[in-house]
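All protein chains of the complex are present and in place, except for one that has been dropped.
After this line comes chain A, so read on.
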């Protein structure tokens, strides 16, 4: 079984982003970028499947700017076998990414595509589903467990109030949720070795995909600052405040 893992370079989860003064977006100058944490989980799962003997090859792919090559190197340092960088402008939209991935699936013919459930920069939660739709493959989103069965996979997914287990025929698309696993560190020796693993670079245009924008950002604003808490003197006052000020009861 061959696994394709698409990964995205996003603002590091430790960074407190700030909105540009003119409200046109988030200020990304000089900000630390890393692999989307859900994608790290996807990479880890693919590597574990390979280590268990359920998969033979893990290929990582990223659609984005040239520096996304660093993110792909990190995935190879974790254990992915090789990488493909599809160069495009900053932050392509989910539909464009799904179309590019479809073109790569046709080229690479993986049996399984594991993606992060969403990217922490725009929280779109769309690429996996769109890819499955474009490919007309079965999909299991928000996976918290993936198990190889005879000729398919079983995926446990998190749903409201519990979990649900699906059986999927391959090829399939799975998106990874937080509890699927805890990704390993890329150790220094492995980072050094990853420098020598193959990384192929393609241009988005070469894959014949229309990268045109379909979404317009109207405005970006920071959440309103939290008001300082107040101490209440009695239960009655609390109820009064909840009813009349917070209007929650």
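Criterion: a residue touches a chain if its C-beta (ideal position, glycine included) is under 8 Å from a C-beta of that chain, and two chains touch if they have at least 3 such contacts; residues count from 1.
Following the convention adopted for this analysis, contacts and distances are computed from a predicted model.
K.L.:
Can you tell which of "Cytochrome c oxidase subunit 1", "Fe-S cluster assembly protein SufD", "Electron transfer flavoprotein-ubiquinone oxidoreductase" or "ABC transporter permease" UniProt lists for the chain that's not drawn?
P.N.:
"Electron transfer flavoprotein-ubiquinone oxidoreductase"
K.L.:
Any idea which of A:18, A:52 or A:213 touches the chain not displayed?
P.N.:
Touches the omitted chain: A:18.
K.L.:
Hey, which chain A residues sit against the chain that's not shown?
P.N.:
So the residues of chain A touching the unseen chain are 12, 14-16, 18, 21, 29-32, 182, 184-185, 187-189, 191-192, 195.
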